[in-house]
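All protein chains of the complex are present and in place, except for one that has been dropped.
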Amino acid sequence: MKLSLARLTATQKSGLAVALLGLVAAFAGSPYRGPVYTVDAQELARVVETTVDHVTAEDVADWIIQGRTDFRLIDLRTEGEFAEYHIPGAERVPLTALAGYGLQKNETIVIYSDGGIHSAQAWFLLTTQGYKGATMLFGGLEAWKDNVLFPRPAENPTPAQSVQFAKMKEVSKFFGGTPQMDSTAAVTAPSFTMPKLETPQGGAAARGTSPVKKKKEGC
Amino acid sequence: MQADVQPLTAEQVGAHTHHAVPRAPQPYTNPYLAGFGLGLVLLASFVIMGRGLGASGAFSSLVAFGADAVAPEHTRANAFYAEYLGDHTRHPLMDWLVFEVVGVFAGGFLSGILAGRVRMGIERGPSTTNRMRLMYAFAGGGLMGIGAKFARGCTSGQAMTGGALLNVGSWAFMMCVFAGAYAVAYFVRRQWQ
Partner (left out) sequence: MNAPFFKFGLFGDNVSLIVAFLIGIGFGFFLERAGFGSARKLTAQFYLTDLTVFKVMFTAIITAMLGLFYLGWMGLVDLSLVYLTPTHLVPQIVGGFLLGAGFVVGGYCPGTACVAASTGKMDALINLLGIILGIVVFGELFPWVEGFYYATPMGQVTLPQLLNLSYGLVVFLVALMAIGAFAGATWVEKRMAARKGGQPS
């Protein structure tokens, strides 16, 4: 066969190149390989040390009140616990299902459980997989109860602390909590009544149908 | 011409002839080369942003913004507009596609001016009037606006972007765009004759 490459036009050569690239592609395997993530232990340790991996309960409360939708709130507890109470807007995802849950690698993901251990494990899991925005609720749901639902004033409040407490009382009421007036009684007080899950109704499904939505990515 | 009695410098002569004899528009780039350039821009968008190109979405943001300014209650109750208004933490026009389309205007103008193709006017065939041509352009635009919204994108956002991603809906859409255009072409041929 006397097919000379030199006799082909530039267009024909490009066409040939495309056909070859396509042919190789047909046998090359899957393109869904994605980058390989390397875990830098030093960097992780630094992040933990400086607590930039944390977000406080007050901050999350502020975000929810502002109606922000640019973060995901992930509850790691059991279904029963979740049904009893969860932070409005939270999505229940067990630790084992986290990797395949469809979180985006660039979005802020706030993880919480009762205390800190489970969320720390989940945070590590997500971080090593390249989820840059993974962060833990500082102190977990306990901190949410102490600081947001049932805040109590400091013992000898400074003016700044008083202003802060006045604000937290409003925040607490927004989430159906009961601010504590006595700064010491809370230690021995019987269990608080948790707010009912009526408004704002939580869960991913409720979020999806709410009129306020995150902008879509396509046209 | 005859008014120019004073001697001109070389530069002035250049400027003069530039005005008197409009530069002939340069021929268009080879379609495969232009397509390759377009493909690289699309690929850059995939790699840098993780999304493709678009056009009609920017106009949806514009419409949603306008509607929100005129009748906020009405607009926010509408699920279609709400999607383009976002969660109100950002201005609706601080949007990726809006900025991209502003870039399209700039890039088109840049290419046009470099090739001597920027010219005010209405493009039409000799046997039609300007008025007729503008009516066709307006009606066609209206059809496209509705079509692009049902399809969730236009030739840029669906056909090209989704085509390269082997998106099922985009390929179905692309076939139908060509089918729809060929079906109607005969009836509007007068515009160009």
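First chain written, first letter: the chains are A and B, and each begins at residue 1.
One rule holds for everything that comes next: a residue touches a chain if its C-beta (ideal position, glycine included) is under 8 Å from a C-beta of that chain, and two chains touch if they have at least 3 such contacts.
Keep in mind the model is a prediction, meaning the values are calculated, not measured.
Undergrad: To test your reading of the contact rule: which positions on chain A touch the chain that is missing from view?
TA: 15, 18-19, 21-23, 25-36, 104-106, 130, 132-133, 217-219
Undergrad: List the residues of chain B that touch the chain left out of this view.
TA: With respect to the unshown chain, the touching residues of chain B are 28-29, 31-32, 34-53, 55-56, 59-60, 62-64, 67, 78-81, 90, 94, 96-112, 115, 117-125, 133-134, 136-185, 188-189, 191-192.
Keep this in mind: only the chains that are shown with their structure count from here on.
Undergrad: Whole-Å distance, chain A centre to chain B centre, using C-alpha means?
TA: 38
Undergrad: Would you pull the chain B residues touching chain A in the complex into a rising list?
TA: By the definition above, chain B touches chain A via 30, 32, 51, 54-57, 60, 76-77, 79, 82-84, 86-89, 95, 97, 148, 152-154, 156-158.
Undergrad: Name, in rising order, each residue of chain A that touches chain B in their complex.
TA: 11, 14, 66-70, 211-219
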